[in-house]
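Let me begin by presenting the structure, written as structure tokens, before commenting on it.
Just one protein chain is left out here, and the rest sit where they should.
On to chain A.
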Amino acid sequence: MTDPIAAAFAGHGRRAALMPYLMGGYPDLETSRAVAEACAEAGADLIELGVPFSDPLADGPVIHAAATHALAGGVTVDQVLGVCAAAAARLPVMLMVYANAVLAHGAEAFVARAADAGAAGLIVPDLPHDEAAELRAACDAAGLALIPLVAPSTSPERLEAIGAEARGFVYTVSLAGTTGERSALPPELPELVRRVRAAAEPTPVAVGFGIASGEQARAVAEIADGVIVGSRVVRAAGEGGAPAVRELVGELAGALE
């Protein structure tokens, strides 16, 4: 069985793999399906699909507001899994989901639903390494990758432990803070990525949080295997729907040539 995540990181043909983030059900269910499609058409290698949650602690204002909007529109986890199933036909989908949505019905039950929907991996931003053993085992059994997150504050010892158990890729949070566009990349980022890479080898390293422009994406692509763009894409989806996302993702993909 080929690993779709490894294949995406190996076969993008650019400086790095491009992974836009979109919020399931934002601005509405149909548009989010079209946004996923637009990402695939415009050159994304993987997508991160957010499951809206009522209390998203890792997210800044744009993604938080998108989740609130989606939930107010009545979007359910099942419907977002439907978006996942449609997108998974085109490219590997990472479900970004908060721990309570996973654990409300038990780890195994959620993983089975995600696998049925064709997800390639799970990203759970409030489930740090120490709490993740049960879910990682459930994901392993179902052939899903539980993507670990590391941050600038992660100690060398933790980095070793996380790298040793990493699946899919290591999601490197570029800065101390929540998701959201920033005007500049942190100056310490190259050193952070170097440390993560050393601990995670041979697992690929992707960077997210604060990346909004083609210029920033290209700079990250110089040092990492993957570039994750979240709030900027969600903003485009809200402002101009799938056409705006297609244009934005096309620009980002072009910057990684």
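Just so we're on the same page, a residue touches a chain if its C-beta (ideal position, glycine included) is under 8 Å from a C-beta of that chain, and two chains touch if they have at least 3 such contacts; residues count from 1.
Going forward, contacts and distances are computed from a predicted model.
Chemist: Leaving aside the chains you can see, what is the UniProt protein name of the one that's missing? Options: "ATP-binding cassette domain-containing protein", "Oligopeptide transport system permease protein OppC", "Tryptophan synthase beta chain" or "Lactate utilization protein".
Modeler: So, among "ATP-binding cassette domain-containing protein", "Oligopeptide transport system permease protein OppC", "Tryptophan synthase beta chain" or "Lactate utilization protein", the name matching the hidden chain's UniProt entry is "Tryptophan synthase beta chain".
Chemist: Touching the left-out chain: which of A:P125, A:G168 or A:G238?
Modeler: A:P125
Chemist: Touch as defined at the start, partner being the missing chain; which of A:V150, A:I211 or A:V249 qualifies?
Modeler: A:V150
Chemist: Just to verify: which one of A:A89, A:A141, A:A176 or A:A198 makes contact with the chain not shown?
Modeler: Answer from the full complex: A:A176 touches the omitted chain.
Chemist: In the whole complex, what residues of chain A lie against the chain that is missing from view?
Modeler: 53-55, 57-58, 60, 64, 68, 71, 76-77, 98-105, 125-131, 149-155, 158, 173, 176-178
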